[in-house]
Structure formats: C-alpha cells, structure tokens
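Here the complex is missing one protein chain, while the rest keep their positions.
The block that comes next holds chain A.
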Amino acid sequence: MRVTTNTAVAERRVRSAPAPATGDRKGKRGRPTQWAALGFLTPLAAYLAIFYAYPLVRNIDLSVHDYNARAFVLGNAKFVGFDNYAAIFSSPAFGPAVRNTVVFTFGSIAAQYLIGLVLAVFFRNNFRLSGVLRALFLVPWLLPLIVSGSTWSWMLNSDNGIVNSVLRAFGIGEINWLTSPDWALTSVLVANIWLGIPFNLVILYSGLQNIPGDLYEAAALDGANAWQQFRRVTVPMLRPVSAITLLLGLVYTLKVVDVIWIMTTGGPGNVSTTLAVWSYREAFGTGQPDFSPAAAIGNLLIVIALVFGFLYLHLQRRQERS
C-alpha cells in the first residue's frame, strides 16, 4: 500500500510569518507572473499529458478493440465497441473476482484500521522506548513488497513453514495455506493486513495527537473511565481522520496486485484473484497476453476507485469547512 495525497507535510517547519499563500502582488504586474507560472508548470503539464493521459487513452483504446498479441505490435486491431466489457461481465471469473475484491479490500481495511487504532491508542501513552518502538512498526511498510511477500510465502509454506509448525505444537493439523482453495485468500489477506498496519498506525496516531488533552481531563473529572473516554472522546473526535484513513485504504487496497501475485498468483484456480490481479494476469500473467480484456477490467477498476475518490474529496471539503 502506498501513501500519497496532499497537504500538511511540514507546515510546522519554516514559517517565519503566517503569510497568505498567494496574492502577494495582486493587481500589480500580473502578467509577467502569469508567464513565469506557466513556465514553472509546463514540465508538469507535459509530464501529465505524456505519462498519465496518454497511457490512459491507450487503455481505453485497447479496451474497445480486439488486440491480440500480433495486432498489438502491428496496431491493426478490430474495433469491437463494448464487447470486451460484455465479455468480462459474463465471464465465469467475474463473480469470484468481485467477491474476492470485496472480501480482500474490506477485510484488509477493517483489520488494519482496528489494529492500527488499538496500537495508536496504546502508543499515545508516553512510556519508555515508545518512540523507538513506534518507529519499528513502520518497517513492514518500508520493505519492498517482494520481500514481504516471499517471506510470508515461506512462513506459510505447508511442510516446513513456521506457522504450521507452531500450529502443530498446539495440536492443529497442517494447513495448506497457499495451495488450498479454502485458505489462499485468507493467507494473502493476513499478509496484506500486516503490510497496512503501519500506515493506519501513523495516521491515526497523528490524529490522536490533535485531540486536545483537556477534553480527556474534563471527561476524567466527570468520572469517565478509560473505556468511556475512548467511546465518548476519542472515537467521535477521530471520526474525520478515520473516514479519510479508511477511504485511502480502500482506494489503495483495490489496486493491490503485487502481494497476491507473489504469494499465490491469484490461485489456486481463481480463489484469490481480485479484479486487479485478474487484469494483471490477462495482460502479463500468461504466455498469451490478452490486453483488451485486461484494459477493460483496469478501466472498471478506475471507475470504482474514482467513485471512492470523489467520496474522499467530498469528505475532505466538508472537513475543511468545519
């Protein structure tokens, strides 16, 4: 999972005066500034056009043509309109892919959020080593996914994996984590939850930092115990941050390919294939690339991400206003 988006990275640093961001020289000589601004923005505009817009346009183009591997190189594919989309919706892989995407996405963000929240509340206590330990929690998030994915694969390995070995010690029989249809999705889910905890921890922790301490003092004076303080102060005050954490998690988890691909390649069969993995497999995962359906699935994913993206923007605006 990746972190991105705007704002307050380091507003705290370097702020000699609370100067308004723009409009310093409104009215006077607006024209040269306008040209300068254009100059400074041109590289970005060109970059976005060439490296974002163009690949996306190519994707749409791919999704409405019938590109096989040969047509792909020659560029003479037949126009088929929405046939690729129709084929996807009627494919037997569609239902399972949607179900797996829903389970994987919601399962991941729910668990990451809950664990992240518990840890954030725990680390809010200032105890010895709390800073160092909190920094250590970031490690899984910084590791390359291939590293985490292969480590989890080895830990979950059915014969010699440490997980099964521990389970055996408790008298639980061997589980074929990665190769059994009943467990493959759970396995990638567990690995992905582990990967997402740092992100949730850090964001929720900084959300907690912004809750004024006197609210807790007041609650304590009114005789609220720790649980009541959590329920009546922390949870409501943290709501905006929580909403954004969950939404970002959702958008990022929707597009996860690497972890699943590395651990199970979406299998066995289709049991751990999400929409993103399905798209990757159609395009790059088999010997015979099928770019057109892959692009169609990808575009479907964009639409889903956009819906949640707009929701995110809406929430953020509402938060800014309040």
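By definition in this document, a contact is a pair of C-beta atoms (placed from the backbone, for glycine too) under 8 Å apart; a residue touches a chain by one contact, two chains touch by 3 or more; residues count from 1.
Heads up, the rule we're going with is that contacts and distances are computed from a predicted model.
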*Listed names "Lactate utilization protein C", "CRISPR-associated endoribonuclease Cas2", "Carbohydrate ABC transporter permease" or "NADH-quinone oxidoreductase subunit J", matching UniProt entry of the absent chain*: "Carbohydrate ABC transporter permease"
*Given A:Val102, A:Val147 or A:Val235, the one touching the chain that is not displayed*: A:Val147
*With the missing chain put back, which residues of chain A would touch it? List them for me.*
2-11, 13-17, 19-26, 30, 32-34, 36-37, 39-41, 43-44, 47-48, 51-52, 54-59, 62, 72-73, 75, 119, 122-123, 125, 127-130, 133, 135-148, 150-155, 159-162, 165, 168-169, 194, 197-199, 202-203, 206-207, 210, 241, 244-245, 248, 251, 254-255, 257-258, 261-262, 276, 279-280, 283-284, 291, 294-295, 298-299, 301-302, 305-306, 308-309, 312-313, 316, 319-320
